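As you look at this complex, bear in mind that one protein chain is not there, while each of the others sits in place.
As written, the chain order gives the labels A, B and C, with residue 1 at the start of each chain.
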Amino acid sequence: MTEITFREALTNTLHQEMARDENVIVLGEDVVGGTGNPHVEPDFVGGVFGVTAGLYTKFGVERCIDMPISEAGIVGTAAGAALAGKRPVAEIMFCDFMGLCLDQLMNQAAKFRYMFGGKATCPMVIRTTYGAGMNAASQHSQSLHPLVTMIPGLKVVIPSTPADAKGLLTTAIRDDDPVIFFEHKTLYTISGDVPDGDYTVPFGKARIVSEGEDCTLVATGRMVSFCENAAQALSEDGISCDIIDPRTTSPLDEDAILDSVEKTGRLVVVDETPPRCSFACDVAALAASEVFSSLKAPIKQVTAPHSPVPFAKELEAAYVPSPAKIKDIVEQTVNYK
Amino acid sequence: MTEITFREALTNTLHQEMARDENVIVLGEDVVGGTGNPHVEPDFVGGVFGVTAGLYTKFGVERCIDMPISEAGIVGTAAGAALAGKRPVAEIMFCDFMGLCLDQLMNQAAKFRYMFGGKATCPMVIRTTYGAGMNAASQHSQSLHPLVTMIPGLKVVIPSTPADAKGLLTTAIRDDDPVIFFEHKTLYTISGDVPDGDYTVPFGKARIVSEGEDCTLVATGRMVSFCENAAQALSEDGISCDIIDPRTTSPLDEDAILDSVEKTGRLVVVDETPPRCSFACDVAALAASEVFSSLKAPIKQVTAPHSPVPFAKELEAAYVPSPAKIKDIVEQTVNYK
Amino acid sequence: MKTIREFEERLHKEIATGAIAGFTHLYAGQESIAVGVCENLTNDDYITSTHRGHGHCIAKGCDVIGMMKELYGRADGLCKGKGGSMHVADMDVGMLGANGIVGGGPPLATGAALAAKLDGKGEVAVSFGGDGSCNQGPVFEAMNIAAILKLPSIYVYENNRYSEHTHSSYVIASESIASRVEGFGIHTVKANGFDFFEVHEVMKELIAKAREGNGPCAVEFETTRFYGHFEGDPQNYRAPTELEDDRENNDCLKIFRSKVSEAGLLADEDLDNIDNEVLALIDDAVEQAQNSPAPTPDDVTTDVYVSY
Partner (left out) sequence: MKTIREFEERLHKEIATGAIAGFTHLYAGQESIAVGVCENLTNDDYITSTHRGHGHCIAKGCDVIGMMKELYGRADGLCKGKGGSMHVADMDVGMLGANGIVGGGPPLATGAALAAKLDGKGEVAVSFGGDGSCNQGPVFEAMNIAAILKLPSIYVYENNRYSEHTHSSYVIASESIASRVEGFGIHTVKANGFDFFEVHEVMKELIAKAREGNGPCAVEFETTRFYGHFEGDPQNYRAPTELEDDRENNDCLKIFRSKVSEAGLLADEDLDNIDNEVLALIDDAVEQAQNSPAPTPDDVTTDVYVSY
């Protein structure tokens, strides 16, 4: 175990996996930085969030490739290389840009194996950033995991801790299916103990963040710590919560969620996306279908409103679910008669 | 009232609205047909499903515009023209191609008004086809209304009858927000009575397809008639159903759904999308949150499986929810103890 | 070429009987291109294809019987009946898939070429595309990426003058596809696609260049399709005598046969024999397809993931 940041966990994993398997290549916009300027040696940036730092220097221009601003081209290139035996890890700087490359994700990479009768594999990872919290406004703050969770053929990963960042990214790179890997912008700087050496976290296996009796909270990414804060405050009022972090929204660890709801009889799903056709709906609907008889209260969701992400600090703060709001809804749920 | 087909209802509406308002223009791939061939007069096709037939001849090349195969360019052009005061009705031949133009839908058209502080309007309609039933395989059979229902700033319409096709398309064209209008491929040839003259159907107002006591069925598009079939069969066993067609998934007529579930105590949501983060989840989660105390049974969803749409007849038939399966699930729900 | 032609001619008939479901786009008329290109490739090279993909598949070595079964939606079809006409693929022969998305293939070819370059064995990737596909944004992106990374990819544009029902002269804002592609700093050739030998020659050179590490290239072939955009298309957007003229003067098979005969490469008899073998193969394929088992409902949810 070593205490490192979320960002370091990701960077180390990329280094480790590229060293382990020469088929792993990294590509994206500014993943190197400085390429093309005749007057400098590149590798100044390592991605705008610094996650790919040092890969160019270590593994060379053949395996760490700066790309033009062509999101469809980047994902298409990754998908084609994956079909042809490579294990590309492509960076889409902000998940907000998925609108430009969704065809390559949804109609190509996700469907190859099925359309081709099980004979193709497309082992690629798309790393991307998501989430509000940096006042980056409507086009750089979205949480678009529901958009890809709904697509059969894709796997969707959202780490919430440095250890999970490492374990899940390792699994993603070694996985034979296309994986979309969401990194919350505000988590890069958090620190935590991360296992040394080879470390994988399986897909479809939730992390039980905390255990309690009165209510189940389901959340991913940045919202996990918001739930922990809320649960902390609630415990002072004698309310204890199960907090479940599914870690992957596809596949989903349905059992972990349902077992917990059977125990607590109450469910609050927290997510920072808008409410419609969301992952929060998805989990709520699952419970309403599968453990109906255990339910003691309405299933509640704490999400962002049905609006784009606003710019101003005050607006963004009101937009994102807060620990206070989570606490409030859990209280209502527990007090429901 | 005149009995016409779903297709005719749409075509007539386009003619009517273009005659009424010269700002209405139509653009898309092959919406004319034959353009550019020096040896023929165009207007042979009117869209691959024939919906835009005759518009070119009637309104000229300035207002009925064939476009290159450039979905992003088409939607971007429509959005820009809408910002500049036109009312474009753009055709995206299959909703499956939304992956190519989602950025223009999600980050541009949907967000202008918000990002610009309420000072912009973007009155455009994107007409598109959706759904399985023609053995068109994975890339030409998807039902992607959840993908846009989740996006704040868009409105989403799914007519299920010729009359609604007319009334909703008229409303869509006159609406000042961007609207995505889904036409199920298999519905073009159905016939029904359609009001003559000016006819609008408001958004966010469900159609109560049938009334019953035991269970609420919610469905859109082609699935509405599947529910009617199922309900017919169920009535022979003494089970009666409310069938609710929301007509627009965004805005959603929550009251109609919730009122019905409060009455019946049971809810089955039918949709032909895969299950994850779907409109079916959305409706189920709504009821689980808002009318929990009225529920007598688990909320069930009848959807396609978590897989792409297969090609072979036998596979496609097994993929799409069938009246038999709907009937089966309603029976289980009604018999739940 | 003959195999492709007869495959398509037979499909034209079978589809009319209702035996084959879905959207089918026939390649008849363009055979010289698929074959002229793929004769220069091995199983280790990659191609990507289009909605009009049968010709590319057959030329690249996909099993004809497996393909026919696939189009009939059979469980033992090349893609187990899951893909159908628009998604025939066979990784074993480097055929990365027909593609229902116009412009879907070129970015994939760019990616396959990147893999080929890393492997360093001189493999190449060829993307086939129509005149209509050249207006699709991702296609431009794919070519630009290939050019800056100097990848061994070749972008083939089969200009059959129509994208669906719209004439290419209207939708392409440039002198030609070739001249526009050239702007990407990609070596580009314009050639007669009706003549197998010309296609073969042109491609031989371009592919050799790509194998040697000279970066991507592109080619625009003039061609024609003998059937509608899809089966069922009445084609009234074509000029009155256009189709007859093409069948008369621009039939790549006729041109091939007369060139082969003139040059004395094969006797008429030998050519006839080949034709007969082809017909027998197609008959066999249809018969096998008709008698193959249908997939079962359980097959719907398999092959979505390697593991889940």
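Operating definition for what follows: a residue touches a chain if its C-beta (ideal position, glycine included) is under 8 Å from a C-beta of that chain, and two chains touch if they have at least 3 such contacts.
Predicted model only: the values in this text are computed from it and were never measured.
J.: Would you indicate which residue among C:3, C:48, C:99 or C:144 is in contact with the undisplayed chain?
T.: Going through C:3, C:48, C:99 or C:144 one by one, C:144 is the residue touching the chain not shown.
J.: With the full complex in mind, choose from C:48, C:85 or C:135 the residue touching the hidden chain.
T.: Considering all chains, including the one not shown, the answer is C:135.
J.: What residues on chain A make contact with the chain left out of this view?
T.: Contacting residues on chain A, toward the hidden partner: 29-30, 32-40, 42, 44-45, 48, 66-73, 96-97, 100, 134-140, 305-308, 310-315, 318-319.
J.: Where does chain C touch the missing chain, residue by residue?
T.: On the chain C side, contact with the omitted chain comes from 135-141, 143-148, 170-175, 179-186.
J.: Residue by residue, what part of chain B touches the chain that was omitted?
T.: Touch set of chain B with respect to the missing chain: 25, 62-63, 65, 67-68, 70, 72-86, 88, 103-104, 107-108, 112-121, 152-153, 155, 175-177, 204, 251.
Rule of thumb we're sticking to: only the chains that are shown with their structure count from here on.
J.: Which one of the chains is farthest from chain B, going by Cα centres?
T.: C
J.: If you average the Cα atoms of chain B and of chain C to get two centres, how far apart are those centres in Å?
T.: 34
J.: Go ahead and note the Å separation of the Cα centroids belonging to chain A and chain B.
T.: 30
J.: With chain centres defined as C-alpha means, what is the inter-centre distance between chain A and chain C in Å?
T.: Centre-to-centre distance between chain A and chain C: 39 Å.
J.: I need the residues of chain C touching at least two other chains; which ones are they?
T.: 79, 81-83, 87, 99-101, 137-138, 304
J.: Mind pulling the residue numbers of chain A that touch at least two other chains?
T.: Residues 72, 103-104, 107, 114-115, 152-153.
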